[in-house]
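Below is a structure I'd like to ask you about.
Shown here: the complex without one of its protein chains, the others still in place.
Chains: A and B, in written order; residue numbering restarts at 1 for each.
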Amino acid sequence: MDQMFVNIKAALVGLSDKVFPDWVGVLVSIAVSIVAIALLGPLIMMYLTLIERKVVARMQNRIGPNRVGKYGLLQPLADGVKMLIKEDIVPRNADKVLHLLAPILIVAPALLVFAVLPFGRNMTAVDLNVGILFFAAISSIGTIGIFMAAWGSNNKFSVLGGMRSVAQMISYEIPMVMSVVPVLLAVGSLSTNAIVEAQADWHWFVFTPWGFLGCVIFFLCGVAECNRSPFDLAEAESEIIAGFHTEYSGMKFALFYMAEFMSAFTISGMTTTLFLGGWQGPLLPSWLWFFLKTYGLIFIMLWFRATLPRLRVDQLMALAWKFLLPLSLVNIVATCIWHFLSDEAFFTPAAFLVPLALLVFSYWGLMKLNQPYMPEKRVYPLVD
Amino acid sequence: MFFGLGILRGMNITLMNFIRSYTRKRGSGEIGALTTVQYPEERLPEKEKFRNFPFLIYDDKPEDLRCVACDICAQDCPPRCIYIVKETDEAGKPMKKPAVFDIDFTVCMNCGICEEVCPFDAIFMDHEFEIADSDRHDKLLYHRDDLLKTNEHFHKIRPNDGREVDTRLAEAKEAKAKKDEARKKAAEAKAAAKAKAEAEKATEAKEDKPPETEKESDPQ
Partner (left out) sequence: MFEKMRVKTKVIDSGKSGLDTQTLEVNVGPQHPSTHGVFRMTIVLDGEVVKSLRPVMGYLHRNHEQIAENITYSASMPYTDRLDYFNSMSNNQAWAMTVEQLAEVEIPDRAEYIRVIMSELTRLVNHVSVIGFLLNDMGAFFTPTLFAFREREKVLDVFEAVSGSRMMCNYLRFGGVNRDLTDDQLGQIKKIVADFPAFLDEFETLLAQNEIVCMRCQNVGVLPAELAINASITGPMLRASGVNYDIRKVDQYSVYDRFEFKIPLGEKGDVYDRYYVRMLEMRESLKILNQALEQIEPGPFMAPKVPACLKNPRNFKPPVGEAYGRVEAPKGELGFYVVSDGSKEPWRYHVRAPSFINLTVLEAMCIGYKLADAIVILGSIDIVLGEVDR
């Protein structure tokens, strides 16, 4: 079970080896991975839309889509058909080339990131030795696509959304990368596989104080990166209609959604890989563990969306620069302390408590320093 | 207070609603229970007083509808969506019956005033609301025959009001019959008295003219 997909691939390669010369086998091996990823991305996106609608509906005392197929399971297909046959409207004064290119440029990097995700034991499409770097670099390309869409639409709301998006992406990239540094310090490798393997035997980084904090920061920044609530300012429907994709319809619009959902998945998958032990886990097959953890994180994203209002643009910046960034810097120091005190063991009381104390103290200190953003206590007199 | 505590509390509420949507019975009205009513298959219980668009009521045959074309509803209708023309007999004399009774449902605002002002209990508000149509000019302009519905229908949608209206009508009929009876008697008495008086007069005046024959008053 565990190596099911790996074996299928090996069988396919073996089959081609029997019939064709060696170099075809290499090509087949590459092609199988590419096809698998290229199919997996859209498939995940399609059913994420259904999951999102179902989960959010349940949180709002509704049933959610249930008309197309049993439990609405065919709803994504119906949506897809609808999107495909819709008219593609391009505003008259839009920059036609940018308008066309933008959705493509957003989807491509979102799909590329799948390449370095370790879906299970021996199940990384491309085991890059700089996997994390690749992830950080590629996932920020999407911003260009968003700004192209915003500018190309020739719409004031789009431009506002695009500018918000660019500012947000640049700000959140920094604490995001900074929160990965502790993992790199602990593992000593940028390869995603090496990181997962370092977390064997329940040594998930999330169980350490720095790992927990890093996980939270990374996940929050990731949510901001893929423009999801409560950081969905770039497409805040109550303020700027739909932000950068106001002027998109039909399949182009669907591509924006695809990119958003695929990056939601990759962010969750990467958080799983970095902090939640990746595919490590007892009993169940490794890939199942990976998907379980990833969908758990996606559930949290949907939960955010169903609960939280969105931040204002200045508060968003403040959260990144005045709160998450200092905290992630302290986190690096905490990791170093943990490393020296733990002395190669995963858990020792001193190595647990000292970084924890440091982090709690700095959290408290940052709260004090960010007093203007703290809620005020109000008293409401009741008079006659 | 720690930053983030309020967020966590709020998220607890949504999570509880998520869980309760599975554990609590749909439509029970408890917090967290699903509230959806799956419309075409399931419907909310109809309330008796619910009002939507008006209909004209008839008792036995569609010809003898209760409406007498008095035009009160048309005059009192706030958006003036009722149009009535009286039927005329061969001689051109208007009859107590509508020849044209049109209600423009695109204009009607379901206020129920026509039902309230009608002195003959001839127009009532229906429970039918699925009358959507693609043509708002012709299809939603309802004519007399489209508006006709039986008394049974009225009893079905509004049993209490139906009983009430029926007893009221029966009483009115009885009262009217009594009144007619009384009027008839009075008229007869009057005629008799008059005849007597005339006779007396005649005898007194000793005129040759015969007494005038009194016409009986029309029961209507």
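Note that a contact is a pair of C-beta atoms (placed from the backbone, for glycine too) under 8 Å apart; a residue touches a chain by one contact, two chains touch by 3 or more.
Because the structure is predicted, anything quoted here is derived from the model rather than measured.
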Please pick, from A:62, A:86, A:203 or A:322, the residue that touches the omitted chain in the full complex.
A:62
Listed residues A:123, A:240 or A:351, member touching the removed chain:
A:240
Interface residues of chain A toward the undisplayed chain are 56, 59-62, 92-93, 156-157, 159-160, 164, 229-230, 232-233, 236-241, 305-315, 373-376, 378-384
If the hidden chain were put back, which residues of chain B would touch it?
3-7, 9-10, 12-14, 29, 31, 35, 44, 47-51, 72, 75-78, 109-113, 116-117, 125
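Convention: only the chains that are shown with their structure count from here on.
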What is the distance, in whole Å, between the centres of chain A and chain B, each centre taken as the mean of its C-alpha atoms?
63
Residue ranges of chain B touching chain A (in the complex, touch as defined)
1-3, 6-7, 10-11, 13-15, 17-18, 21-22, 32-36, 38
So in the complex, the part of chain A that touches chain B is made up of which residues?
55, 58-63, 303-304, 306-308, 367, 370, 374-375
